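In this view, the complex is presented without one of its protein chains, the others remaining in place.
Moving on, here comes subunit A:
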């Protein structure tokens, strides 16, 4: 049921149908009625199956292999030819489900139109028109100003709506293109060769091979299976694995064992099958239309922004209403009061906030460039708040390029060459044991070279198969020559592939010795498991009974090799007696009708998977970022520990309890557990632990390695971490990892090694499987959060400077310092590019040195941010802008003392000889023109100080000089845009009076500059204080650090 705790992520559009089915099915069928009778459930399931069956017209499961071959014009061994496949592809179309219907675009668009602040602005526009209506009914010749203002407001809403809609569509497209970058692959036989092609290109008649972890790429009729089990839960709701075989077992295609369905997952084993249906003609395709539609979940960014919108809107409305009441009680006309109300609303609403979404899509793109594919944008941000990373070892921390390093046979350890371009191995190869060992190495191996690489150096050839098999294949290719030829001579008759429960791999071969009719059974696997099955050991080519001495020698060698952090494999073989196993004997790997004990142990071989060079650095970064890195691996504890030490998960000077015990030569129980910083916990120990004990382990040790764990235990570890209130990121690749990936706050799948199931369950895909990419992701996640904060802080600051004019206008009665239209020109003109530019800001130096964000505690828009923006910088800005305003008025003749309470006279249309401070007389229009000059002056004042605001917002903690003024070039583009827009508005459009801008004397542009510098100095002081006294109240971390 844990699977259900997190809604499955939508991997790609094609899979929606399947996913939703799963959801509804489990939800309805199990969750709700679990307490009721099971019959009910069965009934439901059966009904459903019947319902499906009615629609399905499929009889391929009844046909024999031959009939199938003729029906689909294919050959089971050689597959289709490329030309045939191309023709069929052209005829049938790609093997993909047609995407389900989405929310109509118009609905999405309308949602943008009424969401957030838009509704406030609509209200403002309507109020404008109402005001005009009142004016008009009183006086037919009243000016159309209010109609224009209303129209402008409506236009603003529509424009920002279009912008937001466009951004959303763009980010959706980016996400969609990302999901295309992780295409499903299929291993197909065409032209007698195994090829990996995108699953979309499959056609009917293709012969495909699947293995555990794969998603079945189309509806297939199974031709050959090997312990194959599938998870059909997405189709039928049966959550238990279903075994598959080649036999026709049931008339109903949904019940028969020889059909594998598109989009279901193969859990274990291998199978070969023929594609019988593709795309929309698959079973899932036929029913996909029954359950389509994407659940729209709110992203954390949306969750963070929503309360902020509510708060700002609340503030806007309450200030507006408050001043409406004040205005009315100050005997202003109701009509005027309505105009004030509109002005206050417009001043309070950050109209330019639609740019926030730009930040998100920018980051997603940037992350993709750094090999992190984000499947949903929220993941970026979650990644930033990660506090624990549970990482796999293989491939993530290491290069996933196994190389044979040591061999042990004849009681001796041999060194192998591990260099990049090994051409031959130089160790002693004369022993008879080596002959046997090399044969096992070559035969007990499923890896194959991709065809057509004969000229490529062996070490560079592309191999189909897992890492250690690849290493072994390459190793034996170097030592023995053409391995494929050897395998052909020793025909394989049965095989048990490696799996994590058995921990061994076994195959049975006919030998190439024409005289010897015995079958050779070869086995490799975890050495202790292999040794368990052995009763003899080969020394110098001779079989000897396995006694304590030899076993001890084995363990010494094993521990020594393991202690080097190497993966050790044990190899054994057995010639099956010809009398019991005649040539015609049919081996059944499910029934295991062959001996599994008393084998002959041949030797050990150890492989190294060197850590990636970038990992130690990345781990150090994580540590300073307050992120705990826990290694969870299926490997041996010693291997795990050795790798953990070499990459720094266990730091050089930390010891485990066992280390201390060993050093002090005392029993493990006597060691004071407080002294140990690191812990290596094995899967067996974990199995016996209670939840509390696990919690204790997780809290008391900063450095933990979980070894020999099964994927199920990974889930337990993740849950344990989450109990500590941590945000857990989990890496995984196997199909069994998907529960853990889903359970984790952020699941990270490996792009190269990962199975489809894992990629489906994950929130993020690492294209290069590199741990360092996760750290980059964390950094990006934190950066996006920081930059959003900066953008919002920047956007909010000027709201005070826009609001104050109205308040002063109403209370003090000065001529209006800033018009409503002018406010819109700030919000949507000069401030747009700078607020986007902040999204390009580089990370501050402490970004990876601070604690991860607490999801519920550290909000995007917090009290310090609002207080600092509004009450500190905002007020300073207002003062600066008022200074410009007063300067303009004073120099033109109206000293501040004259301005007070001048409003009523000032606005009287018939007063055309209003006296100023010098006794000069002004006509109404001259005053109006001066008022617009005042608007322009105030506007320039705000603009100049917004430049300072932009520069101070570059950092929250560091000095600007630490951050570098010129590292973010876009900021300068932003500043240039501010100045250019202001210049155009003042000088270019100065003659268009409708916009209320006038030419401003050049010197007025510089009046606010000292204030801008003051803002910058003040903020530098704040930052200095925060840096000098981190965490202290006086330093203002709590009040001043936003």
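By definition in this document, contacts are C-beta pairs under 8 Å (C-beta built on N, C-alpha and C of every residue); 3 or more make two chains touch, one makes a residue touch a chain; residues count from 1.
We take it that contacts and distances are computed from a predicted model.
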| item | value |
| --- | --- |
| Protein name (UniProt record) of the chain left out of view, among "COMM domain-containing protein 6", "Nuclear cap-binding protein subunit 2", "Auxin-responsive protein" or "Sodium/potassium-transporting ATPase subunit beta" | "Sodium/potassium-transporting ATPase subunit beta" |
| Full-complex contact with the absent chain, from A:427, A:555 or A:929 | A:929 |
| Residue of A:146, A:263, A:536 or A:887 touching the missing chain in the full complex | A:887 |
| Residue of A:173, A:544, A:700 or A:920 in touch with the missing chain, whole complex considered | A:920 |
| Which of A:564, A:875 or A:979 contacts the chain that the document leaves out | A:875 |
| Touching residues (missing chain, whole complex) on subunit A | 725, 851, 854, 856-857, 871-872, 875-876, 879, 882-883, 886-887, 890-893, 895-896, 910, 912-913, 915-926, 929-930, 933, 993, 1001, 1010-1011, 1014, 1031-1034, 1038-1039 |
